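A protein chain is absent from this complex, but the other protein chains hold their places.
Showing subunit A:
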Amino acid sequence: MKARTLGRHFRESFKSIGRNGWMTFASVSAVTVTLLLVGVFVVIMMNLSKVADDLEKDVEIKVMVELTADEAARATLEEEITNISGVAEILYSPKEEELNDLVMDFGEDLRLFEQENPLHNVFYAKAVNPQETEAVALAIDELDNTFEVKYGKGKIEKLFSFLNTSRNVGLVLIIALLFTAMFLISNTIRITIVARRRDIEIMKLVGATNWFIRIPFVLEGIWLGILGAIIPITLVTFLYYKIYHMLSPKLEQGKLFELLEFSPFIYQVNALILLMAVFIGIWGSFMSVRKFLKV
């Protein structure tokens, strides 16, 4: 194919968008609705996943050291915990620090315990895979010089099962959404096909090759896809901007979890929407001309 023919295909595809008034409108609308749904959903799912990760990361194992353990025994215990496979990090907090934390939380009255500190020295450990916290905790409990090992039994399991369920539900919803989108778009394509059937037949009778017919249609599909991406990208960006700036200050106080930062997250989502738009456009136009190229 000559370069000027490619130029001709570009011009032709733009012209066709203008001249196909209502068909352009119908296709762009279908793409807009689809991408808006996908965009909103991706933002929700990604944030849910982020929240889940944040919550998981907060899961710690509290290892209280036996009161009788001396400095050497404590060092041995630290090393033994570190050597357990599946332990990610370990943090030592001597009993003075523990008391300090209590004073912070419950008031100066507790300072009177400073003379005779009844608390244990503590190791805080985290599992590499938070879902294996229980197994790691049990392994630590086996070691010498541990007084008690706590990890929020029960509560954690519930959290994990909640997070896993919501991930699965999200996956199912995304698949359902994709089917809806395909239905919506293939319906639009079916309308387009009827309108194009005769045109394609004529083009072939005048001596056009399949690619000569196909390329302008595919280019037109890409432009329609991009046009259909404008509203979703604008709306998703605007809404996330609003929600992010409304919720973030409150979540920062709570310290439990945070939303994904506006940048670069929203730009990645926008890139995804645009990519899908182009893909839908190419796929759609291929489908709508495929059947009639055999004349």
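Throughout what follows, a residue touches a chain if its C-beta (ideal position, glycine included) is under 8 Å from a C-beta of that chain, and two chains touch if they have at least 3 such contacts; residues count from 1.
By our rule, contacts and distances are computed from a predicted model.
Student: Using the UniProt record as the reference, specify the protein name of the hidden chain from among "NADH-quinone oxidoreductase subunit G", "Phosphate transport system permease protein PstA", "Cell division ATP-binding protein FtsE" or "Protein FixC".
Tutor: The chain we cannot see is recorded in UniProt as "Cell division ATP-binding protein FtsE".
Student: Can you say which of A:Ile90, A:Met203 or A:Val289 touches the chain missing from this structure?
Tutor: A:Met203
Student: Which one touches the absent chain: A:Thr5, A:Asn117, A:Ser161 or A:Gln268?
Tutor: A:Thr5
Student: What is the set of subunit A residues that contact the non-displayed chain in the whole complex?
Tutor: 1-2, 4-5, 8, 16, 19-20, 199, 201-209, 212, 294-295
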